[in-house]
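Yeah, one chain of the complex is gone here, protein chain that is, but the others are all in their spots.
Note that the chains are named A and B in the order they appear, and that numbering of residues resets to 1 at the start of each chain.
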Amino acid sequence: MTEANENFRAWWLLSPTLLLYSLTFLLPVCLLVVMSFAKFENSVTSFGFYLDNYRKVFGDGITILIFWRTVKLSIYITVACVLLGFPVAMVMRRASPRGRLWLLFFIVSPLLTSIIVRNVAWVLILGRSGIINDTLREWGLIAAPLPLMYNTFGVVLAVVHVYLSFMVLPIYGALQAINPSTEEAAASLGASPLRVFWFVTLPQSLPGLAAGCTLVFILSMGVYLTPVIMGGNFVLTLPMLITDVVRNQYNWPAASAMSLMLLAAIGAMVLASTAVRRFGRQG
Amino acid sequence: MKDQPGISRRNALKTATAAAGAMATPYFFVKAHAASDPKVLRLYNFDGTLGDFYTEHWYNPFQEKFDLKLEFIRLKGSRVPLEKVQAQIGAGQPETDLFPLHPDQLIFAKRNNLAMEIPRSAIPEYDNVYDEFITDYGPCLVLWSYGLAYNTEAVSPAPTSWKALWDPAYAGRVALNEALKDQTLQMVNLAFKGQLYPVDDATFSHLTDIRPNLVALWSSGADAEQLFRNDEIVMTPFWNGRVTKLKSEGLPLEFVVPDEGFFVRCSVYGIPRNARNPEVAMEWLNFVCGHDPQKRMVEFGYGTPNKMVEHTPEQAKAVIVADPEVVKKAVAEDFTRILDNNAAWTDMWNKWKAS
Partner (left out) sequence: MSDVEIQSAVKKYGRFTAVDSLDLTVGGGEFVTLLGPSGCGKTTTLRMVGGFVRPTSGRIRISDIDVTDKPPQKRKVGFVFQNYALFPHMDVARNVGFGLRMANCEKSLREQRVSEALSMVRMDHLADRMPSQLSGGQQQRVALARALIVQPSVLLLDEPFGALDKQLRDHMRVELRDLQKSLGISTLFVTHDQDEALSMSDRIVVMSEGKAAQLGSPSEIYESPNSRFVAEFMGHSNIFDCLVEDVSEGLTRISIKGASIFARSPGARKGSTMTAMIRPENIEFAESTPGPDSSAIAASVAGKEYLGSIVQVSLELEAGFSLVARQTNSESATTRRLETGQNVAVRIPPEAVRLL
């Protein structure tokens, strides 16, 4: 009885958040579902229960392809973030408070810059006449400029640059929570630094790693502007497709179905990450 | 889909969906519900130099003359977000009192009853406008030409055909237009088939042929401008106004009308249904159709539908459409076909990109 009461009181604290979420998330999602079953014909939307949009999404031979390319791109970005972010988090953990602050600032700084400024900067660095290509040509290392942007590489690089902090911070948080004595214990039991990392540090940082991967993957699945600019429109993502369907075809119903597909993929990722975290806790 | 029972339910759903659309963009939501003061006229404005031009010559003089307050919503890119306006009209009120529509957007607006009909009598200045630029929904203004822009230092001899884009000499130095992919597809057809339609596999096989030349597909005029500035490209299909501006800044660019033909488009300035101030909006339309605002537009580099505006030889050359010989080369686009094939063409386009 008392326990139930306390539970109720705890839930009560959540009510402003729940209200906000139902207004800004649940309600729109419900409307998306309704919209996704509408029919768009001859520029006019009519409501009802039509499966045309889902038939289009799964049957037009291109939406699914772009969806998988988006997943693939997000995986590239996530993996790159892990490979670059884990060492940074490790350094941050060992750094002095001052050094840590600098690193943090360095990692977060892309978030403080506007996307336009960032992408112009990338052009100056990666472009045909950018710093890298000019330097390499001057040194005679290459004859023709390297294609560093307007392709997947450029998109991954630019997105990783921004989302790295979403990987570094959760991993750093998890690393901070690790008792350093456990690593020392492993070392004194004969584990080399690499094995200490593999058997002790990494498993204990799995929750942070999973959180970071989830964040970066989800954010990458929604990435839109950077591929437009950095990918020269050749790297197609589902959000770009959705935007095009709404903006240039005015087809809300098809866009709704695609959005729900994206949402489902993200939901699946969250579930998978929860499972990994549970696994991490159990060892 | 004609007349179904349960209209009220449908309308309710429509309203709810529209509300969701508005909610997704809280800024506009707030704007749409601002106090409806008859002395306030709400308009879209563009980014960049065109936006500056509008402010200086089309908005400020009107504001002074009629003692009104103008409010602007800045557009990203060159197209009014008609999908959003549609949601806003469904929910009650559009965010502006006027909207510039591309020809295909006008057809969509008609089909969904998004634009108000404007009687000819409401716009006295129509007397000075060529008939073909007057629609039931407003005047066609800002006549822009779409041809080939190229770097005069890197491309020689000067191209005379769209096919120059395919020249292997420019491998990795060419870009195409993603924002108006319908125009890109029609351009390919024009270059190789001598006609705009149909868009089919042959069209895309020519696009595949141009692939080695392509650096990027640009999605706004500003993007294309950057590509020229950064020396990424030497040639792209482009509109004349932006080239005029870049030339005036000293960039070695030139605009040509290819032999196969070129495109002329304009914006229909309409009044969205349920706009708060249609009377003032019509007043503004009358004002901009007039001689002075149109003369300024010619000076800026885009053509005018106003018969009374005279061109200097330089202006005539820059606006392209002032020369009857050149105008003959303009192709007649089928905007209904463009609108109705948008989805199918986009699918083919994306498959081509993904291949």
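Following the convention adopted for this analysis, contacts are C-beta pairs under 8 Å (C-beta built on N, C-alpha and C of every residue); 3 or more make two chains touch, one makes a residue touch a chain.
All figures in this text were calculated on a predicted structure; none of them were measured in a lab.
Student: From the listed residues A:N53, A:N119, A:Q204 or A:S259, report the one that touches the chain absent from this view.
Tutor: For the chain that is not drawn, the touching residue is A:Q204.
Student: For the chain that's not shown, point to the residue among A:L103, A:A191, A:L225 or A:A272 touching it.
Tutor: A:A191
Student: For a quick check of understanding: of A:S15, A:S96 or A:S181, which residue touches the chain that isn't displayed?
Tutor: Residue touching the chain left out of view: A:S181.
Student: Just the residue numbers, please: which parts of subunit A touch the chain that's not shown?
Tutor: These residues touch the chain not displayed: 179, 181-182, 184-193, 195, 199-200, 203-204, 280-283.
Criterion: only the chains that are shown with their structure count from here on.
Student: In whole angstrom, how far does the Cα centroid of subunit A sit from the Cα centroid of subunit B?
Tutor: Taking the mean C-alpha position of each chain, the two centres sit 34 Å apart.
Student: Along subunit A, where are the residues that touch subunit B in the complex?
Tutor: These residues of subunit A touch subunit B: 23-24, 27-28, 31-32, 34-35, 39, 41-48, 60-62, 65-66, 69, 120, 123-124, 127-130, 147, 150, 228-229, 232-234, 236, 241, 244-252, 254.
Student: Where on subunit B does subunit A make contact in their complex?
Tutor: For this pair, the touching residues of subunit B are 1, 4, 9-10, 13-14, 16-17, 20-21, 23-24, 79, 81-83, 86, 107-108, 111-112, 172, 175, 178, 215-219, 223, 226, 230-232, 339-340, 342-343, 346-347, 350-351, 353-354.
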